[in-house]
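A single protein chain has been removed from this complex, and every other one stays in its place.
Chain lettering (A and B) follows the sequence in which the chains are written, and residue indices restart at 1 in each chain.
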Amino acid sequence: MSQTDLYTLAGSTLFVIGLYGLMTRPHLLHKVLALNISSAGVFFVLVGIARRIPGTTPDPLPHAMVLTGIVVTVSSTAFALALAKRIFTETGTAALDASDVDVEEDAGG
Amino acid sequence: MGKVTPKSPLPIRIAALAICAGVGALLSRAVLAIPETESGLAPLVDANLEASGVKNAVTAVLLNFRGYDTLLEIAVLMLATIGVLSLSVTQKGTWDPIAAQADPVLSALARFLAPVMILVSGYLLWAGEHAPGGAFQAGSVVGAAGVLLALSGYARPAWISRFALRAAISVGFIVFIAVAIGEMIAGGLLLQYPADLAKTLMLLVETWLTVSIGAILVSLFIASASPAEELRMRSGGER
Partner (left out) sequence: MTASGWVFDILLVGTLVWLAVRALAEVKLFKAVVLFIAFGLLVALAWVRLSAPDIALAEAAIGAGITGALLLDAVGHMRGRAEPYPTSPDAEKSSGGDADG
């Protein structure tokens, strides 16, 4: 068990926690939090892999990818929150409900 | 319309748990199976760092080796900002105070901190050539300074028009793509820096990327934040 193993395993765990939250929590804000936690998990796996060879400097390529990833995550979070707030303003709720599904399909089609 | 249930129904939660357990087990197996041998791209980066024009490997990857990624990334940021700006119901992307009456201590602190943060971001931009830092870190510090100013009740300075803010949002992408096309016209490939100009061109692109990333982060916050009057109305309506 190395430090890389510890952090990549933690990354996988965080990704799965976010995935579970995304699937089961009805409120849109919780879904945004879940997506952010999942992306943190992905970043952990990437940065963990970057330093898997002991005694060398970490691979800069995954670092650059994570750096762009962080900035893209914050902009998509801002966009998702703007959408969620607009939904709240229009409908009075930002929580998805199983009984809403047919209503949404009507609107989409 | 049915009442929103506190949690998803039990069958859905059990199914989600099963899917997540499966995904988690496969992921853990996959990440533990990665061998501890030199198979990444680090040696390639090391070998070409000399030719890239900068000494910080991460900056070299971002601006030179994987310039496409960064170019497309700033395009994504710009698009997200356009999305948020078009969704904001009230003042579209103007720099208006968010707090109605800001705490005097907070606004004094912000007045002191904001110039320091701009200075730090300039340092990070310059240091990115040989040490941790670069356009993204510098841009996020500029963005944080703007958010701090907006939260402490500072309005948009009169000399920054709406047009100027929009120009600042897009200038990073425009300069980046102009440099990329310029290199093509000069006889190279898209995003292939000429060796003697690499450092200058990368610093030029990074400087405008910093301006854009800062403006984008501030706009994302200000355009999506509820303006002061709306917040006052809302809290007044509830109490």
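What to note about this one:
Rule of thumb we're sticking to: contacts are C-beta pairs under 8 Å (C-beta built on N, C-alpha and C of every residue); 3 or more make two chains touch, one makes a residue touch a chain.
Because the structure is predicted, anything quoted here is derived from the model rather than measured.
The omitted chain makes contact with just one of the residues B:Leu113, B:Val147, B:Val171 or B:Leu203: B:Val147.
Residues of chain A in contact with the chain left out of this view: 3, 6-7, 10, 13-14, 17-18, 20-21, 25-27, 29-30, 32-34, 36-37, 40, 43-44, 47-48, 50-51, 58, 63, 66-67, 70-71, 74, 77-78, 81, 84-85, 88-95, 103, 106-107. Listed here are the chain B residues that touch the chain not shown: 1, 3-7, 56, 58, 98, 124, 132-134, 136-137, 140-141, 143-144, 147, 151, 217, 220-221, 224-226, 231, 234, 237-238.
Throughout what follows, only the chains that are shown with their structure count from here on.
Centroid to centroid, with C-alpha atoms defining each point, chain A and chain B lie 16 Å apart. Those residues of chain A that touch chain B in the shared complex are 2, 4-5, 8-9, 11-13, 15-16, 19-20, 23-26, 45, 48-50, 52-54, 56-65, 67-68, 70-72, 74-76, 78-79, 81-83, 85-86, 89, 93, 95, 97-100, 103.
Against chain A, the residues of chain B that register as touching in their complex are 1-5, 7-9, 12-13, 16-17, 19-21, 23-24, 27-28, 31-32, 34, 36-38, 40-42, 45, 57-58, 60-62, 65-66, 69-70, 73, 76-77, 80-81, 83-84, 87-89, 136, 139-140, 213, 216-217, 220-221, 223-224, 226.
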